[in-house]
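Report on one structure; see the data block that follows.
Here the complex is missing one protein chain, while the rest keep their positions.
For subunit A:
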């Protein structure tokens, strides 16, 4: 199913842009508690064999209701979770088998923006430290002052004042914190950003600002996004290709116009019908 859709003329805005991420038959399992000596024989499988691809500069939307496995897929891609089976390849290199320091080159290319802006920033660190930390890891040649300057540039790029550097996360609003999270993700100069419900926790007016910021950054830096959301309107606005996820499986895969005009799958139709219209 995957290949046929991807090879169709619709999904890619620039069909020749290089393939970044290939996810093939990805499955994630968690053991259920119980069993003898912690050896559980029962599992939940939030993701059951999912395959898709992301090309450079492309935005792939991932929609589904709560519990459909969206976030789990995102976390597996950034390797916060190890997949149970299947393959994840990045620029033809398998990354689902790497661990520890060998993941580091990959971490420089793929970053994540988190849903909850209140928890995703360490309350005890200043913004300069938070944004400077990825620079420390991935650009070790930079000196402290250079890191600080770069952090200030990044903050300016996401629309935060320069005096934010020495402040702490609690001094910012939700939207501002999300901007800090974006600046942190941008610091490593990634190619792909996994956006895990980046606007779901924000006010509607702020949502639009963040979505526009993400789009501007994509234009400017040629970023690819995996945009995870339950908000169909936002996904439609953002994505070049939409994957509809239900109970850990991709049930439909289409460019947004097509999907919204002519949903093929029963579940997609239900999901679309559930969108409150104003």
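One rule holds for everything that comes next: contacts are C-beta pairs under 8 Å (C-beta built on N, C-alpha and C of every residue); 3 or more make two chains touch, one makes a residue touch a chain; residues count from 1.
What we mean here is this: contacts and distances are computed from a predicted model.
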**OP:** Assuming one chain is omitted from the figure, identify its UniProt name from "Multisubunit sodium/proton antiporter, MrpC subunit", "Cytochrome ubiquinol oxidase subunit I", "Glutathione transport system permease protein GsiD" or "NADH-quinone oxidoreductase subunit N".
**Re:** "Glutathione transport system permease protein GsiD"
Subject >> Sole contact to the chain not displayed, among A:28, A:112, A:165 or A:195 >> reply: A:112
Original post:
For the full complex, which residue in A:44, A:80, A:144 or A:233 touches the chain that was left out?
Top reply: A:80
Subject >> Full-complex contact with the absent chain, from A:24, A:87, A:133 or A:258 >> reply: A:133
Original post:
Which subunit A residues would touch the chain omitted from the figure, given the whole complex?
Top reply: 75, 78, 80, 101, 103-104, 107-108, 111-112, 114-116, 119-125, 133-134, 137-138, 168, 170-171, 181, 184, 188
